[in-house]
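One protein chain is absent from this view; the other protein chains keep their places.
And now, chain A:
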Amino acid sequence: MEVEDGKEKEFSLYYVKVEADSERGKEKRVQNGKRRRERNGESTSEMGNETVEKKQCRAVRKEGEKHGKRAKRKNTGQDDAEEGSNKDKKNTKNEKTKVSKQEEEQKRDVKKKKKDIKHKDDANHGKSKEPLEGKNKKKQETVFESESKSESDSESTTAFEATDDPPVGLLGSLTPEELEKLKEAVDERKKLIGTLRGKPWPMKKKLTNLRESQEFVEKYEGALGKGKGRRIYAYKVVMMKKWMKFQRDFDNFRTACIPWEMKIKEIESHFGSSVASYFIFLRWMYGINMILFGLTFGLVMVPEALMGRPYGSIPRKTVPREEEANAMNFAVLWDFGVQKPTTIQMFVARRDEDQMKEGFAKYSVLFYGYYNNQRAIGWLKFRMPLSYFLVGVGTVAYSYMVVIRTMARNANEEGGGDDTCFNFSWKTFASWDYLIGNTETADNKFASITTSFKEAIVEEQESRKDDNIHLTRFLRVLANFLVLCCLAGSGYLIYFVVRRSQKFALEGLENYGWWERNEVRLLEPSTVEILWLNEEKNNRNAASFTNTQVNMVMSLLGMFCPMLFDVISGLENYHPRIALQWQLGRIFALFLGNLYTFIIALMDAIQLKRAEEDIVKKNMTIWLANLYNGTVLDNSTAAPITVHPADVPRGPCWETMVGQEFVRLIISDTMTTYITLLIGDFFRAVLVRFLNNCWCWDLEYGFPSYSEFDVSGNVLGLIFNQGMIWMGAFYAPCLPALNLLRLHVSMYLQCWAVMCCNVPQERVFKASGSNNFYMAMLLVILFLSTLPAIYTIVSIPPSFDCGPFSKGFGYVSNPGLVLPFLLLLVLAIYYLQSTSKTYKRVNVELKKKLQAQNEENKKKNKLAALKAANELEQARRARDEPRNSISDPDATQQRSSVDRAGHHRHAGKNGESIRPGPSVSSSQTTTRHTASRGYTPSGHLPGHAHKPQKNLTKR
């Protein structure tokens, strides 16, 4: 939007100036003004056509100036001194103007008009609309001096006065007539610029016209400026232009400051708003992750790195001895702690040797286990465990807050109500997506609008026939059944894989043949991960559950099932917007199933680790006893025993394991996304593009074609990714940073991929409504991902030798404390939800009320118009009678009421074709001012009855 605005501003500098003080109803006012001008032109039509035109131009110009001035004053807060000087000048000029009768006559009319317009402006600002005509007439009767006086009361008339000045100086060579003509031309151009937007011209013509007019005005306006008032005016104009330009530049600058705004706009213009909505969502997500990252980085990771005990000081901060050899290997670091055996190793090495090694990254601030349980660290006495806990809570709380707030805001925008009532008019007037700037997309949109029309007509017919509905229903049920089958199948597949890998892991590999062993080793390197190596190596079968196979199956299913759903949804024959929501819902279910399978398996793994931990605890005492015994035997003096921290045995630390799993999941997810992007989009596009020259059918239009951007899948990927971040962030503080990186990269990558290798969707549609749908899903995911996190924190005791809570976690794990918190959360969500619902309902009611009022007003106006028509007839009859009726107060009264109604009538000649929908506010002002009507003398009737009045003035 901003970009567009900027452009518009560029188009119509003056136009904007005119509207500077009121943003709403821009065009309307301009049109009204024009109309009024026309009316006034008619009213003074007995004067030569030329003069009328001139006056019109001047009036327009005045209006523009006035507005500009007002705006300027508003903006810059101009002082009154200038004003005063202007007034003086004006007075002198007024005297000058008395020189010739003819001029005076003209002038008076001009001023009248000026007044007129000024008052109209006032009316537009909500003060009064009615007294226009009345004042006008009064003006005609009052003396000239008083007029000038009232003039000086009013603001900003300098420029006009100056216009009538005899020209001096630079353009002195021109005759006054020529100058006048020039001025007229300039005014004409300005007027053109002002009303250009409403003209029914093609854009090209508008643009060329605008350029020409602007150049012309630019060239001659400055040249016209001479004399003192002129100079100030010119100065003002220049300043105004500068200011406008600055504002425009500033707007552009601001747009440029919004990250990726231009990219998104470009995509929007090519692909329609549904694709753009994904990128906007991505950007929003990026913002949230930025904050999460700031919290964890600033309050947890940096203090620990700076002020905590350094690496190698205590066991939990040291890489164990047996892992030291491989700790810095890239493969190890890459996998965040767990090394995958290389293929050569796998086939050559004996089983005992390809033990899993843990890398350097595991023993760093990136993971939970590194943190110390010291109460306060560093010279700041930074309370690390507390900070860690509060950051964990804070990230979740902040996320809730943001998501709910955004939802509430979106709900307000939605408005609700009966939008389906005017199906065809919506389609006619509102189906074009104005942001489309690409011909192909426009073609598609065009086609989709036509088809939607056809469909709507068919639908309308069928809703009357009402026979095919059973087939549709059956197909929809069938589709849902198929989708459910698919979901169940994929769930079972994952379950099967997880169980199988667990079986392998638990029973050891000896019982299986070479084939299965290798399969497992290749696909599940971490199954053989040995977490704790004690002397007997008896814990070998305790293995981590996750493995590449599970991950791979999960991501493959996550990739292919949505495609299947998409195909199935073809059965249902929904509108694409609804189809998108169904698709989203289905993929949501699929992903949720995957995620929860993952979590359940993770819980199993945690149980295993905890069992292991018990063994370690026992061994620890034995180890300590051995240590003490040994030293006591060696050395009789009780010297402090120093053991290098790398040699100290330690527990498995399930928290770090959980963190690692999440990190690995995120990374594999990201990789899958990017690889899919590369293969599915890029290589396909390359193949299609270059093979098309030597293929027997048209690849671009026909079978493989280019891919479309999959909005639903991408959005859900993003949402679930975020869910994993929320879940794992407590155990791996590095997760938000990682996610930030991922989002950043995918922003650029996906922008590029969309522009480079996707084609616009065949059915482009507006996706304004689905935004809150995304948010709702995000909220659900947030809730569902906090549940397991809270469960693990509350129910599972922390490891004894790693992490900030290794001393115990009593006050948090107390359910009495956690439950009220959860309850509070739910209550808050419920409260906000219900308030927003109430607001929505109120909105809808208000809408209905407005509609009802509008209709009532229509009726009222019709009645009034009828009445006015009658009275017009009466007035005509009255005109034939002697003219003394004007002095009659009754008649004036009557006429004024005629006038009131006649204000709608100028469009049609005799009140036959009445403009149907005057806005509510205008009719309200109409009624409000009836009271003050009594003493105002009646104005002339615009159409017919003004002639006698004119005559009267002349007399």
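Keep in mind that, in the parts below, a contact is a pair of C-beta atoms (placed from the backbone, for glycine too) under 8 Å apart; a residue touches a chain by one contact, two chains touch by 3 or more; residues count from 1.
Basically, contacts and distances are computed from a predicted model.
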Just go with whichever of "Polynucleotide 5'-hydroxyl-kinase GRC3", "Large ribosomal subunit protein uL10m", "catechol O-methyltransferase" or "Pyruvate dehydrogenase E1 component subunit beta" UniProt uses as the name of the absent chain.
"catechol O-methyltransferase"
Just to verify: which one of A:553, A:579 or A:729 makes contact with the chain not shown?
A:553
Have a look at A:306, A:563 or A:846 and name the one touching the chain we're not showing.
A:563
From the list A:497, A:584 or A:754, pick the residue that touches the absent chain.
A:497
With respect to the chain omitted from the figure, which of A:692, A:833 or A:874 is a touching residue?
A:692
Touching the absent chain: which residues on chain A qualify?
486, 490, 493, 496-497, 500, 519, 522-523, 549, 552-553, 556-557, 559-561, 563-564, 566-568, 692-693, 696-698, 700-703
